[in-house]
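Reading through the structure tokens given below for one structure.
One protein chain is absent from this view; the other protein chains keep their places.
This part shows chain A:
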């Protein structure tokens, strides 16, 4: 139970006070009316005695009466009837509201911090009013009148007669039996004669004389002269007087209902200016609050208004001075001490005497009857017929009641001990008589008296109270008494900190018949729970909700709202969502009906925004209600700023901003650059890739350096992009803001008329204009078109929110009704900062300027279209496409460049090549190559520098400049240029990124350049696999010498064989029927293909699926003048009748772009060698180099092919080229780069690798130092019969392949150790010197003449000489056996 202003003792004392009636003459009434007060009202503020009173009890003990209060009421006052009383009480409660900003009492219980109003003044008011309006009952005398004041004005002609009249009147009222009210304590009521004198009017002398007369007649103790109205009302209006009546005002209204008629007309609610029209509104959803309930509340302010209007102009007590106040106070004191207390004392004595005398009698009588009837409990009076459900009813003067009367008197004068004893005795008597009502009353008062006894406190008999309550309620069916008893008991229990019992008691009293009482008692019970030693928070909350429910049923909306709000504190945020939603919903409703739409909206908002577990139907209902409330609120406020909407959930951080216009995607066969669009997902790797590309192109544009101010262009900003800078937007180009809405509800929501909310700080005048894009369900994209430069801030979004349900019957109407307009702000937080220590320890977020673009002056805007751009290519296929650049802005653009991740994929052609701008359509079926008709013969040779193809140094040309006429693309101009594409070497889908870079012709500070992105996907399918091997031409050397003696001197050992293996590895899906090898070209700085030496002579090399062909070529060293530093020699060997000029666009472009030529790779080798050399001795180093050199070639083979493809019943011819780089003699090279294939999973190693063993030139490598060649006649005729020995001259040619001096040992001896060789080789022997030691200079060719001797005819292998070589400088090194010669067979014929 909440804290009260009064202590319990005070409260109980004040609940039971001596009652005094007042009977006024008309004149006297008129005198008091001057103060706009009746006589009882006039006295009321002074009815509490400040001084102590004394009286003696029957035992002559002095009883001290402290702080006694008397109740003075008009004799005609009736306790209100039940319905009336209900109204009054409910009114009293509703008027009494918790003050605004009431002392916040924070109770901490467990993990709950509850903010609860500590006091419940409305309950106290209710209690007070309730107790005072209790009708006087038969069974108790506490509120029966003890005395009657007869008031007569001194102005009266004959006051004495008037007194007589009043006295008779009083007698008539009490004794005639006509009146059931009022009730009188006992027959001889104390009459007190008061002469009221109006000082301002009356004659004081006369009054005094009348008073003297009265004294004579009634005795000094029975009369009084009261002088009031010291001044006339008009004079003292300006004077500030204390108004002691104000706090008794509402009591006035209760006790004299005649004076202030209460208006409860229904019309009031209709005429009320602030009346809400909602109860009659049919559209109000599920309006279950009845209208009658509303009325109490609605009339409340009206009532208040009427009271204030009544009081303010005519303040009470205007004719009274402070002296008059004192007079009245004195009068009351005089009355009480001289009149009332002695009267009571006398009565107590009388009653006591009666009881004592009767006691003896009754005892004897009792014993007699007991003897007679055998102890049967028969009532001694024959009043059994009066027995009703409540037990007996005694007549008012019944002797049984005397003791009760005495007890009541004692109680009233605070003699609690005696009172208790009397009550106790009475209780026993009544119980034995089965007079249950009386017994209950006695029990109740006995308990109260026991509690109030201060001296020797006996334990408070709570069970008395329980029994009393039960009896009142169940037996007597008197709820009022039960309630009074309950309130008293609960109050007492509370004072003894028995909160649990008090709560139980209070909860038991909640019944269906009175909502107001139930509500108040439940609330008190809730307060009991929270005040327990270990507070029961949840019980508190639960009972608060019950109380709130009852309050709302009783029409006490404010109280209901307060209860729910307090309960919410417990349920809030504890996951008890169902309960929380219920509470919030109720709060919303109540707030709304109380015209607190903000609170209502907030409460509904809570239900909707949290992840609700309610059913869809329930949610829909909540939503409708919310929309309704919200709408009515917005109608009320109707100011410019729109309120915030909670729905749907707006994910601010996921907002994306896109700068740039909407592009045409495709136009006929034109295919626009993909650029950036909002439909793409953000990819960090990809954006990093673009950023690098842009950096490279900017570097190129700025002659190699990236400016410090460089920032990558960001067209689409999202949460992952770098939003620290203010983004730049160009005037007249739209800004698209994409917002992500999420509907957490299970019901659809309809958003319409979305528009952005923005603020613009113009550098110039006028603002941008907003255009709304159509609505997407989850993503809303809104477009903003700035017209002036300046700073723009996008603040939020404004939209209409409605239910997504479509009513078929009245769809549009309902939609209009259930649609509200509101806004949501876009508040974007940057990423959390986590750099410095301070930032790490605290939670700080960086700025995010995504929505604050700066509008810059116009910039050029490029659009790029691709024409005939393929999606699928064969590996190595060459295709010609066209690209169109359009400047769609009003500003010329310049400095157009393109960067790509795959520069080898495309080329715009070299600057030298003559661009024949054929229209793309005409060029469709032409070959992409430049061709010249020429029969197949020896290779044609041309020299080309790579610089001509934009290939500088070793870098791959990532950035390419696009030539523009006069370097500028004017506004609206378009430029079409051809573009060659080459299918990637590896099959699969390739993502190729183009970044087009361009600048404005005039340099603006803000935006230095712009970029356009394009991503193309190319699906490459397998075509041919080309493998090439180069091998030393050992044997060919001799023959060559014979045929081309002229050249021999020049390229001594400068020729080799190139074998090209071509396999069709195409899978038939692509519809490729066959491949034709059209031409094989070479490109190198030192070597060139010389001629085709295919043994079969099959010129037309067709390759059907899975076929393999082999081509054999002879390569020679370039001539000295050709083999200069940088220029590459292209040699074309066409197999058909058309020669493709490989040294021009596009063939050479792709050749250079494919990043081959041997230079970088050789560099790689040499550096690799260098790293090894560090560990080697100086000689080793030299050896390695030398040894390597001699087996090294750099020859790039370009295989040009045509593929015949059947597609849609049409035959197409596709062309392509494949590159193979030959590096080492004897090593096979493949068109597919081996590196990637070799990539395997590398084992995780935990120990550092053992350093690779010092690599000496391997034996295999060393064995290539010397090339040997035997020259001899193939067959030799010899007449063996004539001459048994046949001697054949043989020349052994030794050529040094290396660039160093080599020591050579030629050993002609047969290996004796191997008998097999003897057998195989038969018997021939070398003549002459069997071992030669020679020294060969660099690249020297040495001819050694030998003689072989044969003994008989046959076939012999001459390849037996073993050649050992070692580098001249490295003495320590053992000689290495050189490559054993091929079997050199000689046929010896016997003639």
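Criterion: a contact is a pair of C-beta atoms (placed from the backbone, for glycine too) under 8 Å apart; a residue touches a chain by one contact, two chains touch by 3 or more; residues count from 1.
In the analysis below, contacts and distances are computed from a predicted model.
Trainee: For the complex's missing chain, which UniProt name, "Phosphatidylinositol 4-kinase beta", "Centromere protein M", "Trafficking protein particle complex subunit 2-like protein" or "Proteasome subunit alpha type"?
Mentor: "Trafficking protein particle complex subunit 2-like protein"
Trainee: Which one touches the absent chain: A:218, A:576, A:1204 or A:1351?
Mentor: Spelled out, the listed residue whose C-beta touches the missing chain is A:576.
Trainee: Of A:228, A:328, A:537 or A:751, which sits in contact with the chain we cannot see?
Mentor: Checking the options A:228, A:328, A:537 or A:751, the one contacting the hidden chain is A:537.
Trainee: Hey, which chain A residues sit against the chain that's not shown?
Mentor: Residues of chain A in contact with the hidden chain: 110-111, 529, 534, 536-539, 541-542, 545, 571, 574-576, 578-579, 582.
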